[in-house]
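Right, I'll just put the structure down here and ask away after.
Only one protein chain is missing; all other protein chains are in place.
The chains carry the letters A and B, assigned in the order they are written, with residues numbered from 1 in each.
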Amino acid sequence: MMLFQVLNGLTFAALLFVVAAGFTLIFGLLRIVNLSHGALYLFGGYIGFAVAVKTGSFILGGAAAMVAVALAGLVLDQGLLHFVKGYELRQVLLTLGVAFVLNDLALVIWGGDTFTVPTPEILQGPMNVFGVFYPKFRMFVLLVGVIVFVGLWLLLHKTRLGALIRAGVDDAETVEATGINIRLVFLATFMLGSALAGLAGLLGGAFLTLYPSADSEILVFSLAVVIIGGRGSLEGAAIGSILIGMLNTFGQVWFPELAYFVIFGPMALLLAFRPLGLFGRAA
Amino acid sequence: MNRRDFLKTSSSTAALAVGTVAMPAVLRAQAGGPIKIGLLSPLTGVLAAGGKELVEGFELWWEQKNKEVAGRKVEIVVEDDASNPDTALQKARRLVEQANVHFLIGNILANTGLAVANYVKGNGVPYFIPVIAADELTQRARLPNVLRIAGYTGSQMTRPLADWCYKQGYRKVATISQDYTYGHEMTGGFCQTFSEAGGKILQQFWHPLATADFSPYLGQLANLGADAIFAMETGADSTRFIQQYKNFGLKEKIPLVGAMNLADQSVIRTLGDEALDIVSCHSFAEGATDDGTKAFVAEYEKRYQKLPSVFGTNHYAGGMWLTEAITKIGGKVEDRDVFLKAVREVELKGSPLGPVVKMDAYGHPVYTAFIRKVAKRSDGKLWNVVVTSYPNVSQFWTYDPETYMKQPPYSRTFQGIKS
Partner (left out) sequence: MTQAVNALARSDAPVGRSVGKFAAMTVVVVGLAILPLLLSSYQLALATQILIFAMLAMSVDVLAGYAGRTPLCHGAIFGASTYVVIYASNEYGLPLPPALLLGVLAATALATVFALLAVRTAGVYFLLLTLALGLVIWGVCLRWTHVTGGENGLRGHLREGLFADIRLLYFVVLTVSLATYWAMHRFVSSPFGLTLRGIKDSESRMASLGYNVPLHVFVAFTVSGFFAGIAGALYAIFNNFVSPSTIALAQSVQGLLMAIVGGVGTLLGSYVGATVIILLEQFVSAYTERWLMVLGAVFVLIMIFAPEGIVGKIRALAKRSN
């Protein structure tokens, strides 16, 4: 019984991690709190859904989701955020406006019905996990979460781009001063972060479904994860996701009354007393 | 939609008019002019899908009637309540005070209905609620100008279901429900009847609206030794619950019965085999074989390329109800008392809501309730077919109304469970 709930928490955490990793990269390097990140998740999910249904391929759906949302990120960064560069608050509020537009646009394009991303046969049904019958697809999501973590870790610690990103998270000005085209690094990061939101949308769309308020819900969770984990920290996002995933699952089981506090409470307290989160670095 | 043109002209005339505070109903519109209906519906927000179907169902009826009744033209002014009570209130005010509608109809969420009801309490505007199921509005908190035409209460339809479950031999049931009034009422109706018949409610689970992940509950539900699970879910929660019920292996093990919304067409039309055989109870089933239903379903499917859900159906029937009442009084909707009396006295025949429908003394209809099951139509689409029916089901079931209303309203803490 306990194992069952632990798996619930972990698999949900894996999804949160994919979304939050993108969010924290953008927040960490570009100092942008992208409040439209949730809307990008939803859009990615809808696009992935449409492609997967049309082509019958889950993988193509995933690829389409990631590419489409990365492009959306490109437009958002170059076409809109570009104009308020350097003004943190304006950027945040601008992304909030974008979130509204995207949310309503999704309603116009896909309507208000709930959609489920179709999963491939081999991922359907339950499997035996240490004696517990558990849905295969959720274990798959857990696997993807781990792969994304490892992939991002390798990117950040073993590649030049990653080194630049890490340096930029610590001190963007200095990196810029060394003559490196930090603009491209920023753009690549923004697109990568957005693509991750799109991927998460496809995954989430399969076991949590896609519907008009999914964007704000996942955004709130992502905010909580990133606040707790700390700006720009991959490890923070991972720990934060596990924490929030577990809190959400066990909160629902043990304290169903306090559904929202279990998440917002710790988030608010942390912001008040340790705004940098567990692993965040000062700006 | 007529809304735009209508509101454009009324805005400009209002700008020129000298204001008065409360225009008496008699002066509001000249008899003989068009009948203006204010239709409130969630066209954005979490219930956008249902809201759209509500408008479609209502408009289908009036299109069939050439948008007129008793020699007067009908103008429908649609406003979006954004699935939100404050917005519903604002739009209700706009419809009554700016667009000068003769009466209001619509809304889906109980809290939007309660907000609007509080508003019309003050000014006597008739308000009809074919979908809002809050028990209170036709029981303890009823108002003379709020009538539930073609609608249902939360607890009305789950009681026959409980009776049927007991007769099927189920003795131990666990319930899971969305944690708000509508969920409390639907589950309460089931639990009270089931426990009074001698069945046992093993445990109740309540979860917040928009729960994406049912895994914490499914694990517990699977281990209770229940004969059946009663689930009360709406919208996206229904979809997810049904899917996750299958994915976690419960579908093969424990029969699933549910509140009407769980198996509503708006939910099952995007699902597959995981939704088959779910049993629910309602005054409408897409696959019912009576003429009224068949005609309506065929028309609706032809017009909108999908099978009708409760939102479209109830508003279509609501339109039918209104036409009958208005025809009987020769179109004089300005006289509110006469109008409301006519609405109460309608005996609706040939609607998709069963053979004959009429109101009880409390402003709420009495129906034939269908126990229905999700099945596959010959073309592969899912719909609800009738298993058996219970005639003359009122909002009070077999209880005496006055005695019933002495018991507290259903809530999380009061579920009518007899120990």
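As a working rule, contacts are C-beta pairs under 8 Å (C-beta built on N, C-alpha and C of every residue); 3 or more make two chains touch, one makes a residue touch a chain.
All of these numbers come straight from a predicted model, not from anything done at the bench.
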{"item": "Which residue of A:185, A:218 or A:267 touches the chain not shown here", "value": "A:267"}
{"item": "Among B:44, B:107, B:156 or B:351, residue touching the chain not depicted", "value": "B:44"}
{"item": "Selected residue (touches chain absent from view) among A:105, A:122, A:154 or A:177", "value": "A:105"}
{"item": "Residue numbers in chain A that touch the chain omitted from display", "value": "31, 33, 80, 83-84, 87-94, 96-105, 108, 220, 223-224, 227, 257-261, 264-265, 267-268, 271-272, 275"}
{"item": "Interface with the unshown chain - residue positions in chain B", "value": "3-4, 7-8, 11, 14-15, 17-22, 43-44, 79-80, 84-87, 89, 93-94, 97-98, 110-111, 114-115, 118-119, 122, 134, 180-181, 209, 411-412"}
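Note that in this section only the chains that are shown with their structure count from here on.
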{"item": "Approximate Å spacing (C-alpha centroids) for the pair chain A, chain B", "value": "37"}
{"item": "Complex contacts: residues of chain B adjacent to chain A", "value": "44-52, 179, 205-208, 210-213, 215-217, 219-220, 223, 235-236, 239-240, 243-244, 247-249, 266-267, 270-271"}
{"item": "Residues of chain A touching chain B in the complex", "value": "1, 4-5, 7-8, 11-12, 104, 107, 111-116, 124-126, 133-135, 137-138, 204, 207-209, 211-214, 217, 248-250, 252-253, 256, 259-260"}
